[in-house]
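For this depiction, one protein chain was excluded, whereas all remaining protein chains were kept in their positions.
On to subunit A.
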């Protein structure tokens, strides 16, 4: 498992959606009118594919996947 440290990227969605919740559970400041919590979760949804892609890239670099 240690050889696949890039898999730690897969935990990013857990941090964004669940770990960060106490900090982002708020309406203000609004961003482009979007309430802060909604905006944060939208951001997390867009960043999840990036995190999984980084895990995949790590696997590729080692020539395994």
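Note that in this section a residue touches a chain if its C-beta (ideal position, glycine included) is under 8 Å from a C-beta of that chain, and two chains touch if they have at least 3 such contacts; residues count from 1.
Just so we're on the same page, contacts and distances are computed from a predicted model.
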item: Complex member absent from the view - protein name from UniProt, among "2-oxoisovalerate dehydrogenase subunit alpha", "SSS family solute:Na+ symporter", "Cell division protein FtsX" or "ABC transporter ATP-binding protein"; value: "SSS family solute:Na+ symporter"
item: Where the unshown chain meets subunit A, residue by residue; value: 1, 4, 7, 10, 12-14, 17-18, 21-22, 25-28, 30, 33-35, 37-38, 41-42, 44-46, 48-49, 51-53, 55-56, 59, 64-65
